[in-house]
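One protein chain is absent from this view; the other protein chains keep their places.
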Amino acid sequence: MTALLSLTAVSKRFRGLLAVDRVSFDVAEGALFAVIGPNGAGKTTLFNMIAGATTPDDGAIVFAGEPIGGLSADAVCRRGIARTFQLVRPFPALSLEDNVVVGALLHRRGVGAAREHARDLLRRLDLFDKRHQRAATLTLPDRKRLEVARALATDPRLLLLDEVMAGLRPTETDRMVATLRTLNRDTGVTVLLIEHVMRAVMALASRVLVLDHGVAIAEGTPQAVVRDPAVVQSYLGAETM
Amino acid sequence: RAQSGPLKVGVLLPRSGFEAGIGQDCQRGVAIAPAILKSIGLPELAIMDGDTESSVETARARAAKMVSDGAQCLVGAFDSGQTLAIAQVAEQNGVPLIVNIAAAPQLTEQGYKFVFRNFPTAGMILSDAFTDQKEVFAAVGQSPKTVVFMHVNDTFGTAMAKGINLLMPKFDMPYKILDEIAYDPAARDLSVEVTKAKASNPDALLVVSRLNDAMLITRELVKQRWTPQAIMSMGPGWYEDEYFKTLGKLADGPLSFAPWFDPNKKLAQQLEAALAKAYPGVNLNTNHVYTFEALLVAADAYKRAGTTDPKALAEAIRSTNITDNASIGGGIAFDAKGQNTKVKDGAMQNRNGKPVVVAPKEASNAQPEWPLKPYQSRT
Amino acid sequence: MLAVENLDVFYGDVQALDGVSLEIAEGAIVAIVGANGAGKTTLIRALAGMQRRLRGRISFRGVDIAGWPSHRVCNLGIGQVAEGRQVFPTLSVEENLDIGAMLPRARADRAKNRDRAFALFPRLAERAGQPAGTLSGGEQQMLAIARCLMGAPQLIMFDEPSLGLAPAIARGVLDTIGALNREGITCVVVEQNVALSLKLASRAYVLENGRITLTGSGAELLADDRVRSAYLGL
Amino acid sequence: MSAALARLAGDLSPRTRIWLAALVAALVIAPWIVGDYLVTVLILILYLAYTGQAWNIMMGFTGQLSLGHAIYAGLGAYVAAVLFTRYGVAPWVGLLAAMPVAAACGAIIGFLAFRFGVTGVYFAILTIAFAEFARIGFDHLGIVNAAAGLFLPVAQYAHNDPWRLRGSPTMFYYVMLAATLAAFILCRLLITSRIGYFWLAIREDEEAARAAGIDTFRYKMYAVTISAAVTSFAGVFYAFFYNNLFPEQVFNISRSIQMILGPIIGGVGTLFGPILGAFVLTGLAESLSTALTAMGLDLPGAEQVFYGVCLLVVVVALPEGIWPWLARRLGVKEAES
Partner (left out) sequence: MPFDVYLNVAIGGVLTGLVYGLMALGLSVIFGVVRVVNFAHGEMMSIAMFLAVVLFSAFHLDPLIMMVPIAAVLFVFGYALQSGLINPFIARPEHSQFLLLVALGIIIVNVLLIIFGPDARTVQTAYAFDSFQLGPLLVDATKVYAGAAAIVFAALLFAFFRFTLIGTAIRACADNYTGALVVGLNVNRLYALTFGIGAACVGAAGTMMTLIVDVTPMIGPTYTLLAFVIVITGGLGSMPGALLGGILIGLTEALAGLLFTPSAKSMFAFGILVLVLLFRPQGILGKRPA
């Protein structure tokens, strides 16, 4: 089976700092793939490179058989990769619905059809009742959900989620996990997520990649990864659980 | 529209905005008018003051407002663009417009029936300037062989520059233009321009300027220690009060070839006296005289028409024939296009803090002096 | 020392704090626990005078300081180590510390306080001339604390002091809080590491959706089932 | 077509529709009721409403602050005027040349700015720089008579000739009214369409818009070219209404400022804001001058001082502009954001 997304020796340097250091991995179509690692490990930077927000200095990023390294963010999105931001960025003055409509219009010409689609997604993410509110008035967890809805509205094949569980309480985390599972099952969308909430990672991910200081130190099933001594040492710490 | 009582004249001038200085100067001509008109037996005018704010739109709106408020005659507006905007209102409403100052020839080339201009066009100003220059050269027995032509790059300056290139060959002038230097009307500093002119080492400077740049050029001449044989200006700036006030002794000497008043005419002397009384320290100049004369034309026509009806008034203006006016030339009479063809330039020289007229002979009250006294030896 | 009664805070139409009441005793360490967006930062900002659209009473040693601007509040001796460190990136470490001592109450003791800060964090003394923006995250956090100490505060509010720090450094910061408390400084701590902050705290409040839902000593909350399941993931 | 119609009136409440119809009706019959002076003032108001609407496409919809919009009006004016004076080309045909020229100019400015990442205040200054460039350039351009000014022949027409735009103020009034309505409709169609949503997204957060797959460069280019093309008509109108063009006046920065005061006062990003703003500002200026004359205060500059104070008061008291505030009071749901 060929991978939907495949990274080979991707690196990124910020002045003196090697934020991402020759990272390689494959994400299979339909997978739920998680990236974990301590703060500043380079996870968001990795996402930014896949999503076209920054250009990799080195290495190849191949999506659905085509190289996408260095494409602009919008071009990447049009090819089927949608992302959320770690520091959420909804369109503040627009209503929730219009926020999602913007995403839905990417592959739909008519505003009417886009609105239909947007409402569908808002329902799925429990935001339907708030659809007329301005996005600026939402709480942080709601904003994160809104970002997921907007990203989904672009009909992606690959969804990049940067810490969307942060700030959700355990029950809400479970609901988000369930939503993503259902989406993954119903639409076949591949999900690549960054997460610190291990509860969600364990419940959701089929595969986990661990980054530390820009280097991939482990990759495998969640169960295998949390037992890896290097991961326990650098990320989970002795005291966890 | 015809009513009894004094004729309502709407005067539109740029009294604020970037032309505020000149607009407010013109307004002085309005202020001294009623008493003088009365003294020469002309009927009283009811004057409505308007400010165009130096903008074409405001000029047009204010003109329309005045007409709707009952103005039976309009006077204005110093600036050609604003005057043209007002002209359209005048024409559409059948209200005569008497142009006080505005040199763009187009104004009287549009076939307007209600627009009259008692001011020379750019072409007329130039032709007279060349004629008067020759008269001055003959009087002093000297003439420059080379000049540098410096002009401000605004409406008037550009029109004059174009005219010079067209007309000069016809007049067989003794000098040759070495260099033409156009400068920005908003210039803050003309040191480069003067340096450039000085580098060509001409006998004289030929200039078309405004007040601000006239002062800047003079200062630079002093600082760069260069006194040409003569400065010959063909427009405003060099004869204005501010120029004298600011530069003192350094203001003496430049020649201006421009529309002016005839100091020998009685009305001009009357105006001078009235102005001196109302505004001590202000010398009579073109702005006052021509703005006053526009009102004179209106009052004169009103007297002859005997009615405030604008149509009749326009007819009366058309048949104007005033000989006892104040400006240089044969008086005021309009041709079929509404242009006064009798109006003439004068040549003025700055002398002891005041411009005197040195040409044409019939209007002069002094002899020209040549060359310019070196700036360095004046203090 | 500090008592809050019925505090309401609004962001535009959104209510972020709803009738919050709490008390901070002289010399205590008080932990405030809550999910993201619960209003912890808002509470601290309100107490510090940085969020002035509020209703309710905040009394500090008997003076109602609700609605006071931050520079007056600070000058009472209420210091803050804010979320995200908030150092001045282009200023040197030393200049950052100087700014901390600009409060009228602290001007006279500038030199003394600086020596104390450098004694507490020798790393900063080594880097006194370096622009703060080039410090590592942990060093920036030290600087934020040191800068706060320059203002000679009697009460310090820490907002997520270990956020973004490697576990070892995070623990060091929490130890520092304990040490400062022993010197007599009252502390309020908001910390993502709930377990540690509860262990440290003599009193703790749980904030949910802008309301206080639970209160008790640190140990009590640490043993509470709701807290264990919601915040400790147990 | 019907879809467009539905979008046009779609989410307006019946009350709003009645208000709108009444407003349009009042504007249509206005020249029969008011005199020449008020017609002239109304023309000025509609002119500013129109240019404000055009500017709003860039600033209000797409969030790009242009302070040099005079360049587009000026280019439109000069292109049509030169074609008319030199070749006798009717203004409506001239418009077909003026619009592409202005649009191309917009595209050049946009390309340079957006490709090189010039944003915010910097973009605003860049637009001023280009307008100044044009001003000085035209001051030296022989074909448009340089600084001496371009005069259109004001032939005497016994009757109105809308094709050649010669005639009475009433005719110009209807032309400008039609244009203003057209601009309003165009803007409403744009803002409720796909492109409008993309613009709003860019205005709100460009990076997030890019992440949502929007080619922000392209849509910003659309905004600047459309805005420029729409604005150019105002220039054509100006040329034929005032019949004289001076680079110093036409490209002056004060003209750009005049264009954007209305929408800012009225409400940036709203459809009614530019119209309301134009009414308020011009009405204010005219009534100030009338009031001061009535009071017998002949003090040049006083009117502008009061005008400036009024601007201050409005911008301090109503940060979003008059229309959003008024809409809330009237209970009108704003159709656009």
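By letter and in written order, the chains are A, B, C and D; residue numbering begins at 1 in each of them.
Rule of thumb we're sticking to: a residue touches a chain if its C-beta (ideal position, glycine included) is under 8 Å from a C-beta of that chain, and two chains touch if they have at least 3 such contacts.
Just so it is clear, the structure is predicted and the values come from calculations on it, not from any experiment.
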Taking the complete complex into account, tell me which visible chains touch the one left out.
B, C, D
Hey, which of B:Q88, B:N118, B:N212 or B:T308 is the one touching the hidden chain?
B:N212
Decide which residue listed in C:L7, C:L43 or C:V73 touches the omitted chain of the complex.
C:V73
Would you mind spotting which of B:D69, B:E109, B:D184 or B:E315 touches the chain that isn't drawn?
B:D184
In the whole complex, what residues of subunit C lie against the chain that is missing from view?
48, 50, 69-71, 73-75, 80, 82, 84, 86-91, 95-96, 98-100, 102-103, 147-148, 151
State which residues belonging to subunit B touch the missing partner chain.
15-18, 20-21, 23-24, 153, 181-184, 186-193, 195-196, 199, 211-212, 215-216, 219, 222-225, 242, 246, 248, 250
Suppose we count only contacts with the excluded chain; which residues of subunit D make the list?
59, 65, 67, 112-113, 116-118, 120-122, 124-126, 128-130, 132-133, 136-137, 139-140, 253-254, 257, 260-261, 264-265, 268, 299-302, 304-305, 307-309, 311-312, 315-316, 319
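Here is the rule we go by: only the chains that are shown with their structure count from here on.
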Across the interfaces B-D and A-C, which one involves more C-beta pairs in contact?
B-D
Distance between the CA centroids of subunit A and subunit C (whole Å) is 32
How many angstrom between the C-alpha centroids of subunit B and subunit A?
75
CA centroids of subunit A and subunit D: separation to the nearest Å works out as 43
So subunit B residues touching two or more other chains come to none
Where subunit A touches two or more other chains at once, by residue number
none
Looking at which chains touch, is this a line, ring, star, complete or other?
line
Among all the chains shown, which pairs meet the touch rule set out at the top?
A-C, A-D, B-D
Show me the residue ranges of subunit D that touch subunit B in the complex, using the header's touch definition.
35-41, 44, 136, 139-140, 145-149, 151, 153-156, 168-169, 242-244, 246, 248-249, 286, 289-290, 298, 300-301, 303-304
So in the complex, which bits of subunit B are touching subunit D?
15-16, 20, 23-24, 49, 51, 53, 55-57, 60-62, 64-65, 67-69, 80-81, 84-85, 87-89, 91-93, 104, 106, 110-113, 153-155, 157-159, 162, 182, 184-185
Subunit C-facing residues of subunit A, complex
38-40, 136-137, 139-141, 166-170, 198-199, 237, 239, 241
